[in-house]
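Have a look at the structure that comes next, please.
With one protein chain held back, the other chains of the complex are shown just where they sit.
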């Protein structure tokens, strides 16, 4: 099982991410790219993507990348700035690590809609638990 | 139609909040309290409430309160600190405004699980659009 | 040496806090209150208290309280929302812990000017190192 396969197996267990239809598009040492459709079920009262759905996608991108490059990482803090409404048909989140020192990792996540325009800018601070690979494989395979 | 009824009508249109089963428990000038069940559909890979679901509930509490006390308010930034896992059967979010000056409002949202222990601490910064009540009633009734 | 005295001794070593003239006004299990004068040396280009000076005072309030209730605590993340300009003669910051779980503490800090109006709302996330008291006394007495 490759590291990408292991990471995908872990997040196959994330039920909430499944609920919003998010999926992993790219995953390598540099970045994770995830995508979710903007359907009626994730509309807010104004008929655009709900803020919590956007945050969920951002956190998913961060979690996928952080857990791929140094498992297991849990989110300590998340920060999101909204700059414009997110319109259908989908939104893409790209996570890149800015720095990792010891048990701490800080990453940036940028959300763009289908037109390529940025809709949100996020920062996540994660705590790296340094679980060994064998333990993860046993738990999630 | 009372202001509480109007606010509830507005958020009846929020499809994503419905998806997670969140509901308004209390709403007055001091605070908004909202609650959502922690069911399997909102589990993360570790079987506890997913971080995005928790953020969504927090943002919902903020949005309900801010739009009740000064419609319409949109979230500019959200910040969440996670301190412990959120276990079933439910999580409650309580929003209180810290300060409002002109078009800006800053609120705190505290999330607690069923045991009453704090699981997340959040801050939201909203932009108040000052839409008049008649426009809202017409749009959402 | 009481715990308050020990905490004050520790922060007597904080040269940057001295530079802005900040001092501890109140310190107990519930809160820390610190104050700094708004003099010309801390003006920004518009002649009001500079944003970094305000953040510094907020972080000082957090650090004093967190290190008093569970030494040693280091700031992992700081978040500040500015809502109005801070005018002379002084600004006061009050820190209160929201929650502590294991090595993590999350606190709120509210800044008010001399009129009592809120000028900033802050959240700090600290990592508690659990240094024993004897070590601190030896280092800072």
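We call the chains A, B and C, going by the order they appear; numbering starts again at 1 in every chain.
By our rule, a residue touches a chain if its C-beta (ideal position, glycine included) is under 8 Å from a C-beta of that chain, and two chains touch if they have at least 3 such contacts.
None of these values were measured; they are calculated from a predicted model.
Where subunit C meets the omitted chain, the residues involved are 10-11, 13-17, 19-20, 40-46, 50-53, 55-57, 59-60, 63, 74-82, 140.
Although one chain is not displayed, subunit A still touches it through residues 77, 79, 81, 83-84, 98-101, 104, 106, 108, 110, 118, 121, 123, 125. Mapped onto subunit B, the footprint of the missing chain covers residues 76-77, 79, 104, 125.
FYI, only the chains that are shown with their structure count from here on.
Nearest to the common centre of all protein CA atoms is the CA centroid of chain B. Relative to subunit A, the most remote chain by averaged C-alpha coordinates is C. Inter-chain spacing, taken between the CA centroids of subunit A and subunit B, is 22 Å.
With centres set at the average Cα position, the gap from subunit B to subunit C is 29 Å.
Averaging C-alpha coordinates per chain places the centre of subunit A 33 Å away from that of subunit C.
In subunit C, the residues that touch at least two other chains are 77, 79, 104, 125.
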